[in-house]
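Please read through the structure below; I'll follow up with questions.
With one protein chain removed, the remaining protein chains of the complex are shown where they sit.
Note that the chains take the letters A, B and C in the order they are written out, and that residue 1 is the start of every chain.
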Amino acid sequence: MTAPGGAATRPDLALASRDAGLRGWSPQRMWSVAGAVVLVALVWGFYAWDGAQTTAVLGGTVRAATLLVLGAMCGMIGERSGIVNIGIEGQFLMSAFTAFTVASMSGSLFLGVVAGVSTGLAMGWMLAAMSVGLRTDQIIAGTVLNIAALGLTSFFYDRGRSLGQPKYQSIELGPLADLPVVGTALFNRPPLTYLALVLVVVLHVLLLRSVWGMRTTAIGEHPGAAATVGIDVIRLRYWNVTLAGGLAGLGGAYLALESVGTFTRAMSGGRGFLALAVMIFGRRTPLGAYAAALFFGFTTALQGQFQLNDTFDIPAQFVGMLPFVVTIIVVAAAGLFGRMRDPAALGQPYEVR
Amino acid sequence: MTRTVLRAAAVPLASVVLGLLLGAVLITVQGHSVLSAYGALVLGGAGDADALLRTLQKATPLVFGGLAVAFAFKAGLFNIGGQGQLLVGAAFAAGVGFGLEGVPLVVHLPLALLVGGAAGAAWGAIAGVLKATSGAHEVIVTIMLNFVAGNLTDWLAANPWQDRSGSNIIARTPLVEPSAEIPTWGWLPAGFVLAVMAAFACWFILERTTYGFEVRSVGANRHAARYAGISVGWIMASTMAVAGLLAGLGGAIESLGVDGRFEAGVNVGLGFEGITIALLARTNPIAVIPAGLLVGLMEAGAAKMQFESGVAPEIIDVIQALILLFVAAPLIVRWLLRLRDRPDAPDRRLTLGAGWGR
Amino acid sequence: MAAAAETVVSQAEPEVLLAGHGITKRFGPVVANDDVSVELRPGRILALLGENGAGKSTLVNVLFGLHRPDAGQVVIADENVELSSPHDAIARGVGMVHQHFQLVPPMSVVRNIVLGAEPRKLGMIDVAQARRRVMDLADRFGLHVDPDAAVEDLPVGAQQRVEILKALYRDARVLIADEPTAVLTPQETDHLLGVLRGLTAQGVGIVFITHKLREVMAAADDIVVLREGKVVGTTTPAQTSEAALAELMVGRAVDLHGDRFESGATGVGSAVSTTAAPSDEAPIAEAGERPVVLDIAGLCTDDDRGQRAVDELSLTVRAGEIVGVAGVEGNGQRELVEAITGLRHATAGTVSISDRDASGARPRQVTVIGVGHIPEDRAKHGLIGSYSVADNSVLNRYFKRPFAAGGMLRRDRIDSHARDVVATFDVRTPDVESPADSLSGGNKQKLIVGREFSDEIDLLIAAQPTRGIDIGAIEFIWRRIRERRDEGTAVLLVSAELDEVLALSDRVAVMYEGRIVATVDPRSATREEIGLLMAGAAPGAAGGS
Partner (left out) sequence: MTRLTKRLALVLAIVALLAAACTGSDDSDAFKIGLVTDTGKVDDKSFNQSAWEGAQEAAAALGAEADYIETEEAKDYENNINLFVEDGVNVIITVGFGLGDATIAAAKENPDIFFIGVDQFQAEALPNLAGLIFPEDQSGFLAGALAGMLTETNIVGAVLGTDLVPPVVAFKEGWEHGARYTNSAVETISTYHPGGLDVAFGDPDWGAATARQALDQGADIIFGAGGATGNGALIEIASQEGAYCVGVDTDQWNTVPEAQPCLVTSAMKLITPGVADLVAQAESGEFAGGNYLGEVGLAPFHDFDSIVTDDMRTTLDDVLAGLEAGEIDTGWPPG
């Protein structure tokens, strides 16, 4: 099975605890590397067979993965700090709305992105205020965000407003874009996709290597211990959940201004929940989540391709099940390989004694 | 008795009032009349027998969906799969409803309900069994199963089970046989009676039976439950099946009692609203009934509100979110009302999130 | 921020390192500390002695800035201070080794030590520097640990060393150690006391919380005895005796009937014992003729990480005998108990209980054939905290008559049973409807014991039955276990407290790295011998059951 992130049980923490470097490979890691090799070989084979289609599928993969990984990163910062965030869907939707509205009114996509990110931050702060400050149940807090976002964006939806300019366009990264197989998929993308890719790498390093990342792990695993060494658990949780909201906000801006170029009601279409699945599947590391998001994006793009090609003579409804059924199978199989342990303090409100 | 009920209801009631007040601000800001809006909302939801019927019909799947979420929560499981479970329940109940002919009502209707419930139970059990055997997170699995159920039932309605009569071009089944229809007595739909019975049954099972004891034990402390000899895997699997059964029944009643058939796309969101209902009711099965009624009333009256006052029906969602926020954060309400908790009152704060990670 | 570890010894020596003057702290109606004054001077070890609930922990939490006192003054290094958080205390050179280690289990040793005061390079942790500093510290104080291991993979003793290093890394000149020896072997305890001595030689002052008299007498310079939130005595080892301390601490003479050890030889029990002879109700000689109730042969099982934890272990327990399993925690005791009770899958070997094959039985089946189980972690495994006392009192039997009939719970029967348990086992609770979380540790444990004892059982498995509870409750539970033994129940006692194992057992099986390395007669073996066996020093010693 090519389970993304099906590596060591907790690759992040294993890394954290093995500063000395790699010490042997676990069977899971061997499996996932072997799976990756097979996958790369397959992709290469298909590329040789039909370059245009392979490029199309890979492009679709990266595209679908971008939003998911942004949401997943928002979720994982929260969860690593001990806060469950099921309000990603609402954060996407609300920031897509403000990003679109501001970009439309100001005529500047950049201002739209700023508005989207700000909205994400504000919603992150609200989640923090509810779940950290008021110690509301975290699931409820997230649900409040979801319902409120759906209601508010629909209520204030401005009929007839349009972006009034093209959405973000692809930027070719010089010769890189001419590479076979991955050239178009990775190096001829619009700006926010690049930004998301950079964020994945940066956040991965930050979470696993930085002082902030270590403290974040500490407040998610054992907030009491963190407090005894002078870490302000409440403050850090506030900061983390708020800043994480900015990532979902970027996701919303990406959705409205780069992926689609307009806003419609409920346009997030459950992708915030999928991001949650991607986060868990990717074992709460940015690279793992990106692998999971790519996997999910790949199955999505593949099912589109099957339809475009009339590959199978079965109804669209069944082809459409592919990403979901495959995800269930992979999640179940990955569970058999080694269960992931959640941050020990996840979901529990922290009270200062 | 009344005192304790009042005390328990104080915060939710105040939350509703506060939610409506803030909603009124939004309505006023938009330049509409709050009085005519809320007046129409109530009239549209309870103004006459028709309105009442509509409210009860809307409340029915909400109660079932709420129970499906609340019951799973008792075992520490987060069932986001109400929507999928409801859909398969609705589709299969309709399948039995129109597929069998010449069967007496006493057989046909229960059978159709049973098959719908069983379909939902099977759908829920998938997530439960996977959780118990491989540790696959029920949140992921139920989200995915929602999509799968949507596709599956759409396909059923558009292909093998499609109504081929006359000029029908819609992806829907034929009408169910009269022997499979759930009756409506004046303004009282029998389905709502079933919903109320289901809520009490859930309460009874959870509080009065050994099975319920096991479910709550697993939810409250999975480790201690295991040490006490309770099969945690079985409880997780069976609880998800029960949750699915409840949602499936809700769907079956929609098909057999409200729509008269299964049609692709008409049960949108019903299962998801169960989450709101369960949270509003703080996962108490009995409290699910008033929560379902409240939301049902708002939804039943929303069209009249828009018609009379021009307020977009989405305001309902905003008000719901606000009410949920206040219910979930009683600190705000207590502060506003200057309500003081009795110092010896145990901490009754709801903690569902704590069950998330285990 | 990054504390330099090089200079632990201060330049200008203060007269008083740490002191509390007239500390009063209330929690609601409970007065946890009532006008308590203590003082620690450089290079000295101050022992805070008292029962559970005497207010020791509250006092040090106040001194460490975790609680704010309602009245009184905290003094650090001759200065009156207001501590708003532990950070303030840490910044002033106070370190704490918590009883429940404040370590982040999945993180590495180095990371745990530097957490909160990390050496940085561009916002990243300077791993090389952190590692070097930790290694330097470890070398200097003789506290050896694998810097790269995850804390959760370390044995308890090593985790404790990490805790101490954590404090020293922060330049601690005062070290508060909360019951540091509770989970150590006698040898490890001695080693720890040596380390603490070494620290005092470098000018560090130590506050040492314990209820073990032997350690106080061996290690302390000053002793403060607390009872019910008040200071009831201030003395030094030279001026007092274990017996006098025990009486001060408990407020009355305590009789732990059946204690086999000479007064003065060991901890609490021995200090207050009145009889040195074994009880004659269950003479060892007869035990051999009684039927075998628990028969374990060649049992193997793995721990949570898939490592072999119990290794071809064989052991028998006969009716009417208490077999104590002694050993340092983490040598497979927990896995052994879980394998017997059906909670853990055995990879090889057999378990039979009352001549019935219980290998691979599920926990419920094991309960039903007559096994009572007092789990070692009462909060996590023994009770459901949010459940009422009543519900908890039937956690093992709620499905059986008379508590259930036809799948329905019978509340009246459950409640009356709970009232019986509460009365018989002296569980202090306002009523049986109170949540179990509201009980104190000792009462929780009595509730569990009451529950497990209220059914007919052939075998009792008691894991750490008295951990962390006060002497009154210990006394009570020991007496109950003995009674049960005398009535013919087979008892398997697993305890990290050697004193407890020695006080209760008819036979002692010493467990080391998943095996029983020796079975000894507690009347003839010495603490030191058993301690060596527990440390794996003499695997060749006479063994087998």
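Following the convention adopted for this analysis, a contact is a pair of C-beta atoms (placed from the backbone, for glycine too) under 8 Å apart; a residue touches a chain by one contact, two chains touch by 3 or more.
Worth saying up front: this structure is predicted, and the values here are computed from it rather than measured.
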item: Contacts of the hidden chain among displayed chains; value: A, B
item: Residue among A:Arg63, A:Arg80 or A:Arg284 touching the omitted chain; value: A:Arg63
item: Contact with the hidden chain (one of A:Leu163, A:Ala225 or A:Leu346); value: A:Leu163
item: Absent chain, residues of chain B that touch it; value: 14, 17, 21, 24, 28, 32-36, 50, 54, 57-58, 147, 150-151, 153-154, 157-158, 166-167, 169-171, 258-259, 263-266, 268-269, 299-300, 302-304, 306-307, 312-313, 336-338
item: Where the missing chain touches chain A, by residue; value: 52-53, 55-57, 59-60, 63-64, 67, 157, 159-160, 162-164, 166-167, 169-170, 184, 255, 259-262, 264-267, 269-271, 300-301, 303-305, 307-309, 315-317, 319-321
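By definition in this document, only the chains that are shown with their structure count from here on.
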item: Euclidean distance of C-alpha centroids - chain A vs chain B, Å; value: 29
item: Inter-chain centre distance, chain A versus chain C - centres from mean C-alpha coordinates, in Å; value: 44
item: Per-residue multi-chain contacts in chain B, two or more chains; value: none
item: Contacting residues of chain A [partner chain C, same complex]; value: 10, 13, 16-20, 205-206, 209-212, 214-215, 217-218, 221-222, 224-231, 341, 344, 353
item: Contact set on chain B toward chain A in their complex; value: 26, 78, 80, 130, 133-137, 139-141, 143-145, 147-148, 151-152, 154-155, 158-159, 275-276, 279, 312, 314-322, 324-325, 327-329, 331-332, 349-358
item: Chain B contact footprint on chain C (complex, rising order); value: 28, 341, 343, 362-364, 366-367, 373, 375, 380-387, 391, 395-396, 398-399, 404, 407-409, 411, 435, 438
